[in-house]
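In this view, the complex is presented without one of its protein chains, the others remaining in place.
As written, the chains take the letters A and B, and residue 1 is the first residue of each chain.
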Amino acid sequence: MSRYRLMRYARRVGVYVAALGFVTFAAFPFYWMALTTFKQNKDLYVSATNLKHVPWIFNAAPTLAHLKLLFTQTAYPQWLLNTLLVVVAVVLITVVVAVPAGYSLARLAGSWGEGMGIGIFLTYLIPPTLLFIPFSRLVAILGLQDSLWSLVVVYPTFTIPFCTWLVMGFFRSVPWDLEEQAMIDGYSRLGVFFRVVLRFAVPGILTVVVFTFTLVMQEFIYALTFISSVDKMTVSLGVPVALVRGDVYHWGALMGAALITSIPMAIVYNLFMDRFVEGLTLGAVKG
Amino acid sequence: MAAVEIRDLHKHFEGHRAVDGVDLSVEDGEFVVLLGPSGCGKTTLLRTIAGLEEPTSGEIRLGGRVLSRDVPPRARKIAMMFQSYALYPHRTVFGNIAFPLKALHTPRDEIEEKVRWAVRMFDIERYLDRYPRHLSGGERQRVALCRAVVREPQAFLLDEPLSNLDAKQRTTARDELKRFQEDVGITTVYVTHDQVEAMGLGDRIAVMNAGKVHQFGTPAEVYEHPADIFVATFIGLPPMNLLESIEALAPAGMLVGFRPEHFLPRSAFGEDEDVTTFRYHVRRVEYLGSERYLYGSLDAHEDPEKPIIARLPAMLRLEVEADRTHEFAVHSGQLRYFDEESGQRRDPPGAARGRADA
Partner (left out) sequence: MRLPFGPIELPPRETFADRESLLAKVMLAPAVLYVAVLVGIPFVLAILLSFSNARAGSLSFSWVGLSNYAAVLSDPTFRRALLNTVIVTVAVQVLVVILATAAAMVFRAAFVGKRIMRFFLLLPWAVPITLAVMAWTWIFDSTFSVVNWTLKVAGLLHGWLYWLGSPTLGLIAIIIVQVWRLFPFATVIVLAGMTSIPQDVVEAAIMDGAGFWRRLFQIELPFLLPVVTVAVLFGIVYTATNMSVVYLLTGGGPADSTHVLPTLAFQRGIEGLDLGQGAAIALFLLPFLLVAAIGMLRIARRSEMGSP
C-alpha cells in the first residue's frame, strides 16, 4: 500500500471514529432509557461502587413489569390523552390564524407587511420565562387555573409567530402566474387563496401540525405554572413531576414513559427536520 | 365578442412610465399583436387590460363597457394565457378546463358538456384524466386554450405563449393558435418580442417602445412603411440600413434608409429602371444556404460599428467577392426618408415634384 493510500485509509477511519463519538454522545441517554425500562429492579438498583456488576448490559432477564406499572397504576394514559387534546386544539387555532397571516405577508401586504412580519417573528423570541409570572395572574383572573384550556389559549402565542413565518415561505414558492390565472378564470382574490393557493401550502400546514405537536410535547413552564392536579397534566409535566414524587422512585416506569413518548417524536422530527431548519434559517437569514 | 378601446392609458411604477399614453382600437374579432423589445411596456399594457394592474390614468373599454378599476379581472369577460400556460398542477386536464366554469357555479352536466366540446375541438379527449406534468408543451397549450374558450370570453389576451416551446413546436403551435382564433373569431391581443410571430399572426401590429405605441398597422404597412426610425430598425432581420446626410439623396437633417433585401448588385436591375446606385465595399460574405448576407461599407458612409448589410436571395447567382468594391443599387421607390431629429418618416424630397410631373 502506498503512503498516500495509507493516509486516506487512516483519515477514513478517523472520520468514522469521530462520527461514532458524536452519535454515542447524542444517543447515550436513549440507550440508558431503553435499558432502564426493561431491567428488573434487582438489576437496576445496584450501587455503582460495585465494579463487578456491569450496568451497561442486562444482568438479569428483561422484564415488562415497569411498563405494566406505567400503564395500569399511573396517570400516564390520562396524560397522553390530555396532551393529545391540547395538541388538537392548539393546531386548530394555529392553522386558522397563522395560515391566512402567512399568505397576507407573502403576497398581499406591501411594505408595511415586511415590518409586521419581522415584528411577529421577534415575538417568537420572547420566551415563556419572561411571561409566566404575569400569565399566572391573567389565568387566575380568567378562572382558567388548573385547566387544560389555559394551555390551549397560551400555547398559540409561540406557535402562531413561528408558523406564520414558516407558511409564508411556502406561499412565496407558489408561481404568481397561477394566482393571476385563477383571478382571470373567475375567482376573487379570496377565492384564489382557498381554491388554488391553499393546495400548495399543504406540506407547510403539515409541518405546522408537526411543529405544534412537538412544541406542546416540549413545553414545561406554563404547564408547571398553570396545572396542579395530576389528572390534568400533560406528558412533559406529569412524567418528571408526578412520577418522581412519593417515597419510591419509579425509575423503570419513568424511563419507560420517556422512551415511549420519545420514539414517535424522534421519527416524526427526523422526517421534518429539514423543513424546520429551513423555516428557522431561511426565515431568519433570508427575511 | 367585442372591440377593445384604449384611450390615453398611463401606467407608472414609482416614476417609471411603463405605459405612457397609449391609444389603441382593436376591432371585434381582430388579432392584434403588441410587439416590442423587453421592457417596452407591452406586457404591462396587456395586464392592465386584464385588470391585473390598475392604470394610473386613462380608459379601457371592452364591447363598449368601461373597465374601471372596480371591475376585477374575474368580471371582465376576458381570458388570458400566460407564458407558462399556468395550468393548475394539482388538477387533471378536465379539472383545469372545468375550473373557470366552477367559478360561475355552472351545473355539473353543463360543465361536462362544455369541457367535452372544447377538448374535441382541440383533439385532446384522451388526455382528460392526465395531470399537466405528463403533457408536452404543445398539449399544454391546447389545454390552456380549452380553458380559455369555455368561459366564452369577449377578448383573449396572450402573453408570449410560444416562448417556452422549442423552435419546431413553435411553428405548429403558431399555426394552431391562428386557426383557433379564425375559427372562433375572438378579439385577440397578443404580446411578443418575436417579430416573426408578430408578422405571421397579427391582423395588425402595434410596435411599442418605452411605453409608447410607435406604429399601429398591418404587417405590410409596418414593414414597408415604418413610421419612424425605431420601427424601421426594430422590424426586419437584418434591420434597415440607415445612411446619414448624403447630400445627393436628401437635404441635411434627413436619414435615408433601405432594407437589405432591396440592396442588390446593379446588374440585377434593368438598364432603364429608376435606381439609386452606390459604390459598396464588401468586407465579408456570409453564406446561409437560402441566401447570402454581405457586410460592408459605402464610400460615402463609413462606420465600422454599423456595417451596411445586403441580403442576396439564393436564386441571385451573381458572383460577389469579399474585399472588393462593387456597384450596388436600390430601387428609388424603396428608399425611405426619416427626420434625423424626430425620427419620423418624411416624404421623399422629390415627391412633390414627382406628383407635379404626373
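Going forward, a contact is a pair of C-beta atoms (placed from the backbone, for glycine too) under 8 Å apart; a residue touches a chain by one contact, two chains touch by 3 or more.
Only a predicted model underlies this, so the values are computations on that prediction, with no experimental measurement involved.
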Touch with the omitted chain, as defined above, among A:Trp32, A:Trp149 or A:Phe200: A:Trp32
Option from B:Ala75, B:Val196, B:Leu288 or B:Leu318 whose C-beta touches the chain left out: B:Ala75
Of A:Leu70, A:Val86, A:Ala101 or A:Ile205, the one touching the omitted chain in the full complex: A:Ala101
Touch residues of subunit A, complete complex, unshown partner: 12, 15-16, 18-19, 22-23, 25-27, 29-30, 32-33, 36, 44-49, 51, 55-56, 96-98, 100-101, 103-105, 108-110, 113, 116, 118, 120-123, 125-138, 140, 153-154, 156-157, 160-161, 164, 186, 188-191, 214, 217-218, 220-221, 224-225, 235-237, 239-240, 244, 251, 254-255, 257-258, 261-262, 265-266, 268-270, 273, 277-278, 280-281, 284-287
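Everything that follows uses one rule, which is that only the chains that are shown with their structure count from here on.
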Length of the line joining the C-alpha centres of subunit A and subunit B, rounded to whole Å: 58
Subunit B contact footprint on subunit A (complex, rising order): 175, 177-178, 180-189, 191, 195-196, 199-200
Residue ranges of subunit B touching subunit A (in the complex, touch as defined): 50-52, 72-74, 78-80, 82-84, 86, 88, 90, 99-100, 103-104, 147, 151
